[in-house]
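What you see is the complex with one protein chain gone and the rest in place.
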Amino acid sequence: MAFVIITTIIVIGSVLFNFITPWWFTPLASNWGSLDQTIVITLWVTGVAFVLISGFILYCVVKFRYREGHKAKYEPENPKLELWLTVVTTIGVIVMLAPGLIAWQDYIDLPEDALEVEGVGQQWTWSYRFPGDDGIYGNTNGRLISSKNTFGIDPLDAYGQDDILVRDNKVHLPINTPVVFQLRSKDVLHDFYIPQFRAKMDLVPGQHTNLWFIPTVLGTFEVACAEFCGTGHWAMRGEITVDEMADFQTWLSQHPTFVETMNESSEGRGRQIVQSLGCVACHSDDGTTRIGPTWRGSFGTQRTLVNGETMNIDEAYIKKSIMNPSIQIAAGFASIMPAYNLSEDELDAIVEYMKNLSVE
Amino acid sequence: MEQNAAYEGQQIYHPKGWWGHYVFSQDHKIIALQYTCVALAIGLTGMFLSLMMRMQLGFPGLFDSIDAGSYYQDVTMHGMIMIIYLLTALFLGGFGNYLIPLMLGSRDMAFPYVNMLSFWVYFLSVIILVASFFVPSGPTGAGWTLYPPQSILEGTPGGDGAGILLMLVSLAVFIVAFTMGGLNYITTVLQSRARGMKMMRMPLIIWCIFLATFLGLLAFPALFVGAIMLTFDRVLETSFFMPEIFKGGEVLDYGGGSPVLFQHLFWFFGHPEVYIIALPAFGIISELISCHARKNIFGYNMMVWALIAIAGISFIVWAHHMYVAGMNPYLGFFFATTTLIIAIPTAIKVYNWVLTLWHANIKMTVPMLYCLAFLITFLIGGLTGLFLGNVSVDVPLSDTYFVVGHFHMVMAVSPVLALFGGLYHWFPSVTGRMLDDRLGTIHFWITFIGTYLIYFPMHYIGFLGVPRRYYSNQQYDFIPDSVADLNQFITICALIVGASQFILLYNFVNSAIRGKKAPKNPWGACTLEWQTLESPPGHGNWGDQLPVVYRWPYDYGLPGATADFVPQNVPDEQIT
Partner (left out) sequence: MDRHKPINSEPGILKLSHAQVFLYLLLAVVTILFLFLTNAYVFRMNFEDWQPLAVPSLLWVNTCSLVVASMGMGWAARAAKANNKNNLKIGLFVGGLFALFFLTGQFLAWQQLIAYGYFLADNPANTFFYLITALHGLHISGGIVAWIVITKKSWKTDDAKSRSAQVSLLATYWHYLLLIWVMMFGLFLST
């Protein structure tokens, strides 16, 4: 009968799909193989249960189909059978739960001698901080955050002076070294997720969270935000490049300490500001059109807005686009840019930067 | 004498005029129909929103108007509408209102006036929700979970406008409606049953709706508190949930709050909520499977105890939605254990449904098709829950399409299959006519196969790591192009399944007007709602005399009887 045939195909098809699916775990690049193993155990237990129970259902549908004049067996209950089934189910549950809890104990047990790095999330980009030679992060305070001090580090805290700042969404890590991430958010909930490392943890504004893993494969891996954080959530991409230790040290030495960033000249300040505020998540500086229009070659040109008006991209236009973007949306783009309440100083720096991008 | 009065003792309201009969009716059957119609209408809207989402995922760029903002608005409103305004309202307000008095041998609910009010307050909540589509910012796009801080800030659609406010107000109004209705259902079940209808002789669907109502009454206050506090944070700039925030180039005027507190409040409500939806679906399956297999339900007592266990344990599993939310990691051990423990009574229920088919006499009617499809899809949905409940396994899988596949299978596909089966089964009781079999079968197959094809593959892109709530996957190298092909395939399936729901709608309306006239008890069911004097039941349900109950509701295939069923109100002496 149709139901039995079609459902048998569905059941067999589902099981087969497990073996021929093109979509499976990404290649493992960390120490968290135990999570993969637990998933596979769970797949086997649940798979067997699915096949057995579906099979039984289909068997019954065939064997006990309706016959006129026949009556079903009257069997209100069978306590022994129910007990047996409960015991078997409990064993199945334990078989899945035990490895899972053991893996969890590992996951939350931060290793003592690990490389420490802080991941900072904001709408819609990532930045990173290393605690520097003293191995201790400087204190941070949300109220200290500014375009000059994007990490909000307390300038009076001695421990913060040597913190190494990575004001970019790409970070490097050394291979085969345990890494403990300290995670925090400047604004809303985010989640630091690297599929190949099997690791993720939310970033909660107002508190710190932790994540640890050991990268075991050289290469570049993507960070995808895994907690909804607004209209740019899907564009909040980061990168972790796993290097040999020597290459990692070289890369690290190219980044300034907190003290050095506080003493930086204001040349290139515009670029720092747009990096630190996350503008780069939606706007490119190299001509590619992303969620928002590119900045390269835009200053001084004409732009048509969604309402048909044409405007000249001058200083006033740029400042208004930042302070009140929703009233001058470029044609072909959506009105999803939030407003940024920047100081005159910061706005001037950005305008300078825009001009430089149109000079060639 | 009082005993021989026309309506044996129980006061019921006699409607006056057209408005009293059909609009502000206090008759539970009319109120049930009202709930059903409004819920299905808003549900169709929710389905349309999901198709908009699927268009973006399957054919990005085809519709310019679906930008990231409107995509997230579609996602959010789709989720909230389906869970609260369709499923909760339809299972409890629709099925609950119709079946509770009829199946218990009562004339109406304990408080018909409050019952009538509960519908109109629900209707008001729907109006408020729909109003959010028409405000300048549009509806909220914060995700149905409405997590602060983003849900009340700029950068999320509706966050700094009326969108989020209307949502929160609508939820508060819904909770008032639910409380009024829920108190009615509990009072009626506890206190207003016909003679002989002991608690352990109640049909399982009544147990299910009864326990689901309890869950709701105890869980919704948590959402209410969270919603009020979130509203305060949004309107009065308090900081219940808002920590220090640097946004838009400046430090905002908030501080000291805890976003994780909102999550605790929300999920303390949110987890029981999924059982509020699942339990009535379980009940429908219990009724349908025994009736259409012509066999008693297997293990009635265990079924009741399993329901009570599920209801109780459902209050201590909530933080399995928060394993990576930044709460104390040691809580993970506790919640993983309770979550996997709740699998055991749930499994017992599945075994009992399946054992009901053993040595049965199965009629492959349309309701039976829906039961069987429910079992298959609920198996998938329930079993995938075991992955997510296991705390460490949840780490790679949380917030991926594995979760999307799981919760749709277990909340959208299987309960909706149960729902359709229930509509099919009780349609003759409500209208006196049968739904068309052929259309029903076609609708069944498209829905069953279609939804399976939509949600089954999602688990695998979840294994791959494709995150949920992503407007577009194009930015990520780890997501191969084949995922875009799969998304296209899923969208096409979704469009077909969506279109096929109009077959049901047509069947509904057409059969109500010109369907084949139904005999009084077309399925040969034992439960009381089919044993009224007239079918559909008249006002007051039972005529002069309330029924008396002599047996449990599952005397199908009773040895010693010629017929293959004996209704609950037939005493032993009268068995033929």
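Remarks
Letters A and B name the chains as they come in the text, with residue numbers starting at 1 for each one.
One rule holds for everything that comes next: a contact is a pair of C-beta atoms (placed from the backbone, for glycine too) under 8 Å apart; a residue touches a chain by one contact, two chains touch by 3 or more.
All values reported here derive from a predicted model rather than from experimental measurement.
Seen in the complete assembly, the chain not on display touches B.
The chain that is not drawn here is touched, among residues B:Val38, B:Ala110 or B:Leu397, by B:Ala110. Set against the missing chain, the residues B:Thr145, B:Thr187 or B:Thr441 yield one that touches it, B:Thr187. Residue-wise, the contact with the chain that is not shown comes from B:Phe240, picked out of B:Tyr85, B:Phe240 or B:Tyr476. Residue B:Met229 is the one among B:Met52, B:Val75 or B:Met229 that touches the chain not shown. Although one chain is hidden here, its contacts on chain B can still be listed: residues 2-3, 8-11, 105-107, 110-111, 114, 179, 183-184, 186-187, 190-199, 217-218, 220-222, 224-225, 228-229, 232, 236-240, 255-258, 261, 265, 268, 545-546, 548-549.
Assume only the chains that are shown with their structure count from here on.
Within the complex formed with chain A, the residues of chain B that make contact are 67-70, 72, 141-143, 145, 147-150, 153-157, 159, 243-251, 255-260, 293-296, 298-302, 324-326, 329-330, 332-333, 336-337, 340-341, 343-344, 347-348, 350-352, 354-355, 357-364, 369, 372, 375-376, 379-380, 383-384, 386-387, 390-393, 395-400, 445, 449, 452, 456-457, 460-461, 463-465, 467, 469-473, 475-478, 480, 482-483, 486, 554, 556-559, 564.
Looking at the complex, you find that chain A touches chain B at residues 1, 3, 6-7, 10-11, 14, 17, 21-26, 32, 34-35, 38-39, 42, 45-46, 49-50, 53-54, 56-57, 60-61, 64-67, 70-79, 81-82, 85-86, 89-90, 93, 96-97, 100-101, 103-104, 106-108, 122-123, 141-143, 145, 147, 152, 186-189, 191, 193, 195-196, 198-207, 209, 221-222, 224-235, 237, 277, 291, 334-336, 338-342, 346.
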